[in-house]
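I have a structure I would like to understand better, so I am pasting it below and will then ask my questions one at a time.
Left out: one protein chain. Kept in place: all the others.
The letters A, B and C name the chains in turn, as written, and every chain counts its residues from 1.
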Amino acid sequence: MNKADISTVARLLITCPDGPGIVAAVATFLKDHGANITDLDQHSTDPLGGTFFMRLEFQTPQLDLSSKRLEQKFNEDVGKPFKMDWRIHYAANLKKMAIFVSKYDHALLEILWRWSRHELAIKIPFIISNHPDLQQAADHFKVPFHYIPVTDKAQAESQMLALCQDIDGIILARYMQILSEDFVNHFPNRIINIHHSFLPAFVGANPYQQAYDKGVKLIGATAHYVTKDLDMGPIIAQDVVRVSHRLSAQKIRVLGQYVERTVLARAIKSHVEDRIIVDGNKTIVFDLE
Amino acid sequence: MNKADISTVARLLITCPDGPGIVAAVATFLKDHGANITDLDQHSTDPLGGTFFMRLEFQTPQLDLSSKRLEQKFNEDVGKPFKMDWRIHYAANLKKMAIFVSKYDHALLEILWRWSRHELAIKIPFIISNHPDLQQAADHFKVPFHYIPVTDKAQAESQMLALCQDIDGIILARYMQILSEDFVNHFPNRIINIHHSFLPAFVGANPYQQAYDKGVKLIGATAHYVTKDLDMGPIIAQDVVRVSHRLSAQKIRVLGQYVERTVLARAIKSHVEDRIIVDGNKTIVFDLE
Amino acid sequence: MNKADISTVARLLITCPDGPGIVAAVATFLKDHGANITDLDQHSTDPLGGTFFMRLEFQTPQLDLSSKRLEQKFNEDVGKPFKMDWRIHYAANLKKMAIFVSKYDHALLEILWRWSRHELAIKIPFIISNHPDLQQAADHFKVPFHYIPVTDKAQAESQMLALCQDIDGIILARYMQILSEDFVNHFPNRIINIHHSFLPAFVGANPYQQAYDKGVKLIGATAHYVTKDLDMGPIIAQDVVRVSHRLSAQKIRVLGQYVERTVLARAIKSHVEDRIIVDGNKTIVFDLE
Partner (left out) sequence: MNKADISTVARLLITCPDGPGIVAAVATFLKDHGANITDLDQHSTDPLGGTFFMRLEFQTPQLDLSSKRLEQKFNEDVGKPFKMDWRIHYAANLKKMAIFVSKYDHALLEILWRWSRHELAIKIPFIISNHPDLQQAADHFKVPFHYIPVTDKAQAESQMLALCQDIDGIILARYMQILSEDFVNHFPNRIINIHHSFLPAFVGANPYQQAYDKGVKLIGATAHYVTKDLDMGPIIAQDVVRVSHRLSAQKIRVLGQYVERTVLARAIKSHVEDRIIVDGNKTIVFDLE
């Protein structure tokens, strides 16, 4: 999406009890206020008594109200009556996503490279790492780099939280430290992690070695929101690649990295384009691909 | 979809010039007449001056009009004003799909098996073949079988057209005769063919031998609507499978058949669930998978 | 493989401590006795101190010894000196594979259909089921069907073992009863099961419901040899298919069945073509695809 598009696109995400008339109410509201719907996707778990999810993209140039007033009116006219849990994002307000990384560079570089080519519409305010190794990578892309070793976890997290005061979310691009429940609670459904296995298989450490020992014929990667339970949060995206007896655990790891970086990038894209609604411990992803 | 669902679901497919207010108009109309929208999918080629496509599923039990009156009123209130090309299908009216087949049974059996398990919501009024071989397969599934050899093409087609007076569409399940332009024109976008290659590669005869000679590393199958130009009609679905030097042309053919049957079945499902809108020589497929 | 090929092909499978000279010894032996090698595949876990695995196909028409004498001589000249664990299979001796099935027909029908088209070179002496439902399917393919309900497990297994006196292996084509350790021990690495998940995820019952609840974006199927530990035996083949929020648990199950039948068929093919060597709890599969 080029800069002109981004500056005028708004995205409305809705979750509410399903029932008749929701689409009519929302679409009519938007039409009445000069918003032209350019994309719409929805899902219902059960038209009778289930939950309804919707994502709309609309153009804002002809709006007859300020965004603040529009949101107030939407709440009065549609949101409250339909008991909606809703939010509007303005695409021009790029999400500020901090990146945490340890030693492996493949996922980090993939994000930085796509971001530098405008394929990820985000701001990257800084990178935090518990190792100094990737300073050079950060410098190359002109992104501030903070080396925060984790010898004293509470103190390290305190530093990190201070830096993260003003961000919208965090990308764990193979950040190998486990964040505390307290830290995680500051960013509900806003920390995206890439786990190097096809969850729920091989949670925890050394999943490639686990996969090799198990003798699976496919390995994978999973991007998910981080919750207090390790590798258990809502899954956003997954992919796999074939392996065979010919590949050592080391070769499996190399192959897996290509899947990790792709899956993580895809998940971030879905997140920053406001394509994801979390439902319990699962995600509805209104994707293009 | 179980029988109760099918009996009350209706599907509205719309193509029209894009512009503001379409979704509001359609959704409001349906709400006003007691139709509960249970699924909605749309696509726009360009919000300013492009084409808009939409598919809605709605429940009919609370409609305040007969379907005939509803359609009239829709045309007056929404269809004409928005210059829509639209149609409503009632899921309870299962499409009558005749199947044409030659000698290979894999695609035919896949369809018959899925149909017998209620995974394809269609009626199969009869099977036509230019060989007698598959009579037994038809008998096993209790489907009328017409052996129509094609020595005199015009005469054979005349027979086939007579049988096809009352059908909704035709499935070419590896039917190896080329239908005349006249025959095809009787069923625009209602004849689905499975071509055993990844189009547009390897059109025409012996695509597996062509693929083997070319040394491709993937082979595929393509389901498409039949037009007067051989293997050139709007593509509905495609899939591929890996091959290598280890596979002879014969082994490639065996492997390819599994892809053919799956791709054809998927295309038929999309078609009979009214998920496809043809746009020029391409398809918009509002799929679940 | 056509009948002429099968009648003259022999397959030699070898496992031994790796070291220099193994290929030379085996190849020279075969050449000296008039066996023409037509295919060869090998794998070493570590040339220094690891394990060596090899599969050879060779033609038998010009052998200068009877198969019995050949095997004796091979053991003396090559097998013993290299401390080999080896066996020769003659492709003309089609493996007798019994099929166990419960109520679901998709995996069973896939096997029967491929077998009837000579795409699976096996004999199917009988089908055993704990339900009567699939009698008709067996009859259609003219395969003896034994209905053995499992009210008294020990007694049922006793009956089954009696029938299985003379078979080479068992295919569990969605056979939902858990075989006892004793039963399993009669057929080490000769019972192939299809589990309807991507192991090691979702072991045990209702894996599709588990997958749906977990919110995974891919589901899969795994074919493996049965051991005393449920769903834990050496994995032979796996595959996945994409799913999304749009699919209910029921729709996921339907989609998964297509993967199950394909993965099971592929595993059986590898097994009966003597392409698998079990190494601990993993498999080396010398495959074509």
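Heads up, the rule we're going with is that a residue touches a chain if its C-beta (ideal position, glycine included) is under 8 Å from a C-beta of that chain, and two chains touch if they have at least 3 such contacts.
These numbers come from a predicted model, not from an experiment.
A.B. asks: Just one of B:R11, B:H43 or B:H195 touches the chain that is missing; which is it?
C.D. replies: That would be B:H43, which touches the missing chain.
A.B. asks: One chain isn't shown here. Among B:A201, B:L230 or B:L288, which residue touches it?
C.D. replies: B:A201
A.B. asks: Considering the complete complex, identify which of A:L65, A:I88, A:L109 or A:V203 is in touch with the unshown chain.
C.D. replies: Of the listed residues, the one touching the omitted chain is A:L109.
A.B. asks: Could I get the residues of subunit A that touch the absent chain, sorted low to high?
C.D. replies: Output for subunit A: 109, 113, 119, 140, 242-244, 246-247, 251, 254-255, 258, 262, 288-289.
A.B. asks: Under the stated touch rule, tell me which residues of subunit B contact the chain that is not displayed.
C.D. replies: 43, 198-202, 213-218, 220, 234-240, 244-246, 279, 281-285
A.B. asks: Could you pull out which residues of subunit C are in touch with the chain that's been left out?
C.D. replies: 19-21, 23-24, 27-28, 30-31, 34, 36-42, 44, 47, 59
One rule holds in what follows: only the chains that are shown with their structure count from here on.
A.B. asks: What is the graph distance from subunit B to subunit C, where chains are linked when they touch?
C.D. replies: The fewest steps needed to get from subunit B to subunit C is 1.
A.B. asks: Compute the rotation angle for the C-alpha superposition of subunit A onto subunit C, expressed as a multiple of 5 degrees.
C.D. replies: When the C-alpha atoms are superposed, subunit A turns by 180 degrees onto subunit C.
A.B. asks: Please tell me whether the contact surfaces of subunit A and subunit B are same or different in residue numbering, using the over-half criterion.
C.D. replies: The interface is built from the same residue numbers on each side, given that over half of them are used by both copies.
A.B. asks: Rounded to the nearest whole Å, what is the centre-to-centre distance of subunit A and subunit B, using the mean of the C-alpha atoms as each centre?
C.D. replies: Each chain reduced to its C-alpha mean, subunit A and subunit B end up 36 Å apart.
A.B. asks: Please work out the Cα centroid separation of subunit A and subunit C, and write it as a whole number of Å.
C.D. replies: For subunit A versus subunit C, the centre distance works out to 42 Å.
A.B. asks: If I count partner chains per residue in subunit B, which residues reach a count of at least 2?
C.D. replies: Not one residue in subunit B touches at least two other chains.
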